[in-house]
Every structure is written in structure tokens, then in C-alpha cells.
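Selected chains only, in their assembly positions.
Order of writing sets the labels: A, B, C and D. Residues in every chain begin at 1.
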Amino acid sequence: MIEFTTWDILRNLLLATRWTILLSLVSFVGGGVVGLALLFLRISKRKSLRSLAKYYIELFQGTPLLMQLFIAFFGLGLFGIDVPAWLAAGLALILWAAAFLGEIWRGCVEAVAKGQWEASASLGMGRLQQMRYVILPQAMRIAVAPTVGFSVQVVKGTALTSIIGFVELSKAGTVVTNATFQPFTVYGLVALIYFALCWPLSKSSQVLERKLNVAHRNH
Amino acid sequence: DALGDITARGTLRVAVPQDFPPFGSVGVDMAPMGYDIDMANLIADKLGVKVELVPVTSANRIPYLQTNKVDLVISSLGKNPDREKVIDFSAAYAPFYNGVFAPAELAATKPEELSGKMVGVTRGAVEDLELTKVAPADTVIKRYEDNNGTISAFLSGQVEAVATGNVVAAAILAKNPPKRPELKFLIKNSPCYIGLSKEQPALLEKVNGIIAAAKADGSLNAISQKWLGTDLPTDL
Amino acid sequence: MSLIEITEVRKSYGMNEVLKGIDLDVEPGEVIAIIGKSGSGKSTLLRCINGLETISKGSISVAGAQLLDDEVHLKALRLKVGMIFQQFNLFPHLTVGGNVMLSQMVVKKTPKPAAEEMARKMLERVGLEQKFDAYPDELSGGQKQRVAIARALAMQPIALLCDEITSALDPELVSEVLAVVRELAAEGMTLLMVTHEMKFARDVCSRVVFMHQGRVHEIGAPDEVFANPQTPELKQFLGMH
Amino acid sequence: MNYQFEFGWLFEYYPQIVKGIAITVELIAVGAVAGISLGIFCAWVRALGPSWLKPIVAAYVELIRNTPFLIQLFFIFFGLPSLGLQLDELQAANIAMIVNLGAYSCEIIRAGIQATPRGQFEAGASLAMTRFETFRHVVLVPSLQRIWPALSSQVVIVMLGSAVVSQIAAEDLTFAANFIQSRTFRAFEAYMVSTIVYLALAILLRQALAAVGGLIFPRRAAR
């Protein structure tokens, strides 16, 4: 039988980490795009659009990501859509991340002083122009820290995709455990790799937050 | 129709295990290998298409088929009436004896003696269904998501015994694990079948033909020798 | 036809009627001071003229065009009427120049060089041409308010609404802002300003509007209104100063 | 779509679902009480505690917050036995949730403590209370009140995260869905039902926490 050296274990885990990183990036970027759309719905003038976004957020923040993954994976197939694991994983994570990012960003937009809306309106700007040129540039500054902070949740969220069979870091961990019978070492290493991915993100989020609070300059 | 799709696509999508030696496990390079993988290759070969291996778990392999994510499930799948309601089965392609395994110090020679014991099993596998039927009511059955979980639970001592295939236990034993699963008793002779979507007679016929041919020309026996270390039983 | 015609305007917040039927016509080139106690509805009136609040009843028209509550009409209106706020409301992420250029480029689609030329001209007019590249938080309050005026002027409005534009300023900075307004008035700009600067109102304005409890309580030339208030409310209000 | 929805299995399997709900509720109840207690202790250490303990608690908090719950769970259940610490799946799930919520609530509660006006500490001190007594009787309740909404959200997040404990065969709500799915092959229906139950649980939990807040904070104490 083949024997795994510690290096084999680590190498395989690191190879799988590529998927974790890729999946995180896809979810984060995709979630950002959808989240932005949600943000616009959430602060729209139309009540129906606002409630639509609200229920979306309620639904995705009120149910386990795991269930969302299951349903994306097994559910969509029933509608005749062929979803490979990576697509289901990406889709569910994007929709899930969008709910959180949309809500985080709404808070940031609402933190921009009301006078900014009024001043830009009185200069004749339309709502989209106000958002694009006046509100979003200011809200973005506020949003950087919590957004980076949330990226940690995204990286950790990708671990759940192991359960629908997507072979990223966590799944590689279980598979390797079974080939080596060294759960303590393998899961320890898996945890360390996640830590190495997440910790710089959380740290920079904290640093950014402090920086923005201390130097309350606007440019 | 499924067979047409496969030839048109040029690839055969097969659900295989990667947590279930010797039927499917991973090598140092994380590539799947095992009886089921060889079987998948053999069928693809005979169909003249490329093979695309999709790693699955016991729990989700049937939904994979139901949702048309794969064409075949070659994943040490056992047959039972419940399953026959939702999918079709080919002829048997591998032998499989379910048994209860435990370290030497645990004494149990028949299901009744599992009373009060904690037994791990993979949720949704034939062992799960059979053990649930034969074990006394006070047996604690722990059902894990996949074979990884079941095997890890046994090796880390979370359960006293596991129900699984004899060859699986043998494959684990071969790796000199900290806890040695020894056969206590068999619960069912449940050969493995290839699972297909319902109402695909063309594909079913083709697959059955390939299996019969492989049995006849000895190529299936070679796979058995390679992974199970014995000849195919004659009654298969 | 007057430049701004306010007819029977009413505005309620929930059950609270804040404007109780306002009639006011403003001729081109007029400079009107709006005075009155806190809560009398002065800001609300200005905000209604600019379409920042929707009116409950009555009508407002500017240069012959009705105020209607849709983006197209609002935009047309706001191109004619500029507004300046007590809290400056400069855009903190843009330079002074950027503040003045933004709406020209975004709303009027003025090409950048033309917008910049206009911005420099307007900043010169308020005496801040050298601050073109500064950011708002590097300016004093008086300078900020002058930038806000330049920003409104750059849109070439036919009238300006000013809501207590000197109230957030330290006393020594008030005069620099009022000097700019005085000049605008002299150049013939139509101005509606809520103010507490009675001396300024008396010197510069053509008419004074005294608001009380959501109504125009007295209106007239500053000399009359200040020297000879008709109602006890205005007397009391002026007595406070 | 040619798939026929079918919920007939609900009658046969509802005991599984009820049991799953019971376990999920047990997990979050124990997890919330013990996790928040642990969080309070850690927040105290980080804000006011002895300096030798601070780095230990900081390391714990950072480690937990930066690794997935699933891996923590696997580590506890599959990994710790090789150190001789054998926990059954419910114990492991409970401990994982406590440890997880402890780390998150630590950071939330610490923010609440740090927002306490200095005068409250001084008033406690000048009444001869020790630092710990002041924390316990004067600082704690208003601090918790300040961050109660954030803490409540975190508890809901941890409850939803508990879905992965089915991976170690803890028979929670997700386990029930998976179990039913493996017997009836009605994956979509089973997951849909459990998703709806989770949503209801999340809403109920939020309300329960608001009610608890109303009980322990009689007044607008925080500011």
C-alpha cells in the first residue's frame, strides 16, 4: 500500500487550497456584484423593490449556507439545469455572500450624511448620478473595513462546499485523513492553512478600521 | 436518450467513490483509483468514449444520477427494492459481503450480540439499511455522511464497530491502522451493481453487454484479482 | 409673469401642517429675506421650492414651468434654481475644483475643459481661485460656504435659495460670505434667503418676508417691515434682536 | 420540469424531523448560554483581566475566528481522540459551538465593555468594590445591553452554522434531512422542508433573544 509522508499530506492539502482560494475569489467577486444590485434595490424609491431585497436578505441570512448549497446542488438539477459541484458551490456562495454584502453596504450608504443627497439633488443630479458620483465614493471608504472582514467569512464558507463533494481544502482533509489515518495531523494542518488565509484578512480589516477611525480625513 | 448523449458528448460521466478502498480511494497524487475506477474505464473504453470521473459519497450518489449529473453510478452500489423504484440497475459487476467489523477484543458473533454496542455505518448505504433491519433495538447506530466519516469514526474510537464490506475492511487492515477491523459476522451478500437512470433501455442493454463480455473474456476477473486479490465468485 | 410663483402652498408632515397656504411671487432680480422664529417653516418653504420636499397642496412654478414630482421635471427645475445649505454639504471626496465641476459634467455633460474653466471663474468670483486643488476639510467654514456658492453658481441658475448660510459660521467668518452674497445681489441675481442677519436683510434685500406658524405673516420693503412692524408677533420677534 | 414533488414521506419521517429540531434547539440553547458565558469571561480577560491571560485568550479568539467551524468540529471529534480525549458527537458538537460562539461573543462583548464610561469604574472603585466586583455588578449588564443586538445576530449565525454537525453523525435537523433523503431519495423536498424549519427557527430565536434582552435589561441602561 502507498504511504503518505507528511510532505505528501501537506502538498495535497496545498494543492486543494488553490480551489479554496479560487472559490473564495469567485464568491467574493460574484457576491459583490449581486450584493451591489441588492444594495440598489434595498435603497430604491420603490417600496416593492425594497421589500423584495429585504426578503431576499432575510431568506439567505436566515437559513444555513449548507442548506442553500444542498438546494443549489440537488434542486437545480430537478429543473433540468445541469449543475456541476463547482457551479452549485459558486452559485450558492455568491447568493449567500451577496445577502451579507448588500446589507453591510446598505449600512455604509446610510452612514453618508443626508445633506450629501440633498446637495447633489439640488444640483440637478438624478438618483443614479447621485449614487455614482457622490454617495458611493464616500460609502466605499466606510465599507472597506467591514467588507474585508466579511471576506474571512467567505473563505470559511467555502469549507461547506466539501459536503456537496467539491474537493477543496476541507474535502481534501477528509480524503487524506482516510488515506493516512492521521486525523489530528491532517485537520491540524487544514486549520493552519485556513488560519494562514484568513488571519491576514481579519488583521487588515482591524487595521483599516482603526485607521479610518483615527484619521477621519475624507480623502 | 442517454446512450446517444454519451456518444454525442464523447465522454462518459461516472460517479465513483474516493473514500471506499479498494473500490475507490486516492493515491498520493489524490487521483482516484480502485475497482470501481477500473470498471468505469473499462466501460468507457468499450463505448469508445473518454471517461469523466465524478467523486461522490454514498449519501449523494443517487441524487447525482437523479439530477442527471452523471450517466452511471459505479460506486459499489447495492440493489434493494426502494432503490429500484427510482433508478435502474445493471447486472452485478463485483462481489460485496457486508459484515460487522470490530477490534479483536469486542465479542460479537451475530446481530443480537450488538445489543448496547455503538456501530458506525455510512448513511444510505446498503449496510445502513440492512443493519437497521437486523440489529437489536438497543444498538446505537451512528450514521455518517460518507465513508470517510465512518472509517474516521471507527479509527478514532468514536464507535466500537463498523458495518461495511469485507474487502473494505481488508483494505483498511492492509494499511496497518491504529485499530484493526476484524470480521465479526456477515450481514448480507450484496453484490455491486451499476446504477442508471430509469427508462434508458439502450444504455442498460449496452452496459449489461459490456459486463457480460468482461466476465467472459476474463478482464473483470483481472480487475478482481488486482483489487480484491481473489477470483470473481462464480455465482456473480 | 413673475420668476417664481408660489400659490396656496401647503405642506404637512403626517398630521402636522407646517406650511398653511403660502402665496409669494418673486420678480427677476429681487432679493428676498425670509425671517421668522425657529419652526415657523422657513426651511420647509425653501426646500419645497427646490423640490427637496413634495408639497401637499398648491402650486409652485419657476420661470413659467410647473414644479412636478418626477425626475425630468425636477431636474429641469433644479437647473434653474440653485440651493445653498447651512451645513455647506460639500462633497468631501472631491477637491474644491471637483466639487464645482462635478454637476456641470454629470448633469449638463459639459466637457471637462469647459467645466474647469467655468469652475475657475466661479471660484475667482468668490475669491477662492487659489484653493482649486484643496480638499474641503482643509478649508475654514467661510471658505467652505463660498465654495458651495461657487458650486451652485457654476450651474448658472436663474435664482438661488440660501438657508441660513451663515449660521454655522464663527462670527468673524460671516462677513466674508455675506460680502459674496451682496455682490451677487448687486449683479442682479434673484435670491431667496432665510437669514438671521437683520442688518444684512435691511441693507441688501428688496423685500422681507416674516413667517409665523406656517404663514406669511407680514411682507414688505425692509424699511417698512423693520421700522414699522404691524403685528405683535413681528414686534416681539424683532424685539428679540 | 418533469419532476413531481411529493411530500408523502413527511408522515412517515416526521419523528426524525422533530428529533432533529429538538437536537438543533438543544445545541443552540446550550451553545448560547455557555458560549456567551465563555465570551463574557474572555471579554473580561481581554478588557480588564490579568495580563498573563490576555495573549492566551487572544490566540484562542483569533484561531477560532479564522478557521471554519467544520474543521473545528472535525478536529474535536476525529482529532482529539488521538490525544486520548474521546467525546461523543453531541458533546463534540456542543463544545464546538460553545468554543465558536465564545470567541465571537468575546469580541462583541469587549466592544461593549470598552464603551463603558470611565466614571462607572471609578464609582464602583470608590464604593470599595474590587475591580472584579465592579465588572460583575456595575459594568457587565449595561455592556451587554449595548451590544445585545449584535450578540443576538451572532447567536443566530451560529445556530445556522450548526447544520454541519450532521457530518459527525449528530442527529440534528440537517441530519434528519439527509437521512430522509437517503431513504426516500426525495432530496429536494427534504432540504426544502428543513430550510423552512431553519428559517422559522431563526426568526423565533431572534424573538426569543429580544425577549430575554427585555427581561435582563429592565431599562434603557446603556448609552
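Simple rule for what comes next: contacts are C-beta pairs under 8 Å (C-beta built on N, C-alpha and C of every residue); 3 or more make two chains touch, one makes a residue touch a chain.
None of the values given here were measured: they were computed from a predicted structure.
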Whole-file subunit formula (labels as shown): A x1, B x1, C x2, D x1
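Everything below uses one rule, namely that only the chains that are shown with their structure count from here on.
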Third chains touching both subunit D and subunit C: A
Pair of chains with maximal C-beta contact number: A-D
Maximum centroid distance from subunit A, chain identifier (CA atoms): C
Centrality ranking, top chain (CA atoms only): A
Intercentroid distance (Cα basis), subunit C paired with subunit A, Å: 45
Multi-partner residues of subunit D (each touching 2 or more other chains): 78-79, 81-82, 167, 187
Touching two or more other chains - residue numbers and ranges from subunit A: 74, 78, 80, 163, 174, 177, 183
Contacting chain pairs - touch in the sense defined above: A-B, A-C, A-D, B-D
For the subunit D and subunit A complex, residues of the former touching the latter: 1-3, 62-63, 65-72, 74-75, 78-83, 156, 160-164, 167, 174, 177, 187-188, 191-192, 194-195, 198-199, 202-203
Residues of subunit D that touch subunit B when the two form their complex: 77-79, 81-82, 86, 88-89, 166-169, 175, 178-179, 181-183, 185, 187
Subunit C partner contacts - residues on subunit A that touch it in the complex: 113, 115-116, 118-127, 129, 133-134, 137-138, 141, 217-219
